[in-house]
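With one protein chain held back, the other chains of the complex are shown just where they sit.
Entry: subunit A
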Amino acid sequence: MSDQDWTDQQPIVSIKDVHKAFGTLEVLKGVSMDIMKGEVICIIGPSGSGKSTLIRCINALNDIQAGSITIEGQEVHDTKLDKLELRKKVGMVFQQYNLFPHKTALENVMMAPIKVLKQPRDEVEVRARALIKKVRLEGKEDSYPGELSGGQQQRVAIARSLAMDPDVMLFDEVTAALDPETVKEVLLTIKELAADGMTCILVTHEMGFAREVADHIYFTDRGVIVEHGPPETFFESASDPRTKEFLGQIL
């Protein structure tokens, strides 16, 4: 599946000079970043700066006009590439959870491996139950999304993505729609995931969390990366005035 020449030593996700416009609105104006296997990176920035668009380009939910994005050495926006094959390697969790409302928590988790990966049902069920346990939702297997709290739904959504056994996980402001108390439980789940060595790309407004889990922080504004660095240097000695202003507002 993955490119023959790619090894762990090279970036698992490599974004080079990506440009993206919606009609005449330029949203990404030359964004580059490299993410190594097992790294956790956080993307922060003001609303409308293109954070969601960027991570949606990574699993080809959005197309790009110029530049390149590779995952394990394979070009995402290669028209010859099967998008479905790519998406098997990349999990994504959304702000609004987007669970399938007509399926129970367990079915939500089991559905893609069975229907997409064609794995045997009983094998998938064992794994799905383990994942639900992992996100601390034991006992909620048979609940429908409508019967779960926002935080619980979001953890089911994380388990649902993990069930595909992805190499990279994308999180787009997954705690932004949650009550403050439930934010913690979701962040804890992500933290454990990161500690397990999952490559994670997160868009977040939780600065404390970013500081704690991220290996690298990117600050975007108006479609460009203004500044980036490891959390210590980023938060202590941000140099760009835009970054300073943003951090000043949010911290």
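List of remarks:
Convention: a residue touches a chain if its C-beta (ideal position, glycine included) is under 8 Å from a C-beta of that chain, and two chains touch if they have at least 3 such contacts; residues count from 1.
In this section, contacts and distances are computed from a predicted model.
Only one chain is not pictured, and the protein name UniProt records for it, out of "Amino acid ABC transporter permease", "Ion-translocating oxidoreductase complex subunit C", "Sulfite reductase" or "Cysteine desulfuration protein SufE", is "Amino acid ABC transporter permease". Of the candidate positions A:Lys20, A:Arg87 or A:His216, contact with the hidden chain is made by A:Arg87. Which of A:Ile41, A:Met164, A:Val203 or A:Val226 touches the hidden chain is settled by the complete complex: it is A:Met164.
Within the entire complex, the positions of subunit A that touch the omitted partner chain are 47, 59, 61, 84-85, 87-88, 90-92, 94-96, 98-102, 111-112, 115-116, 146-150, 157, 160-161, 164, 176-179.
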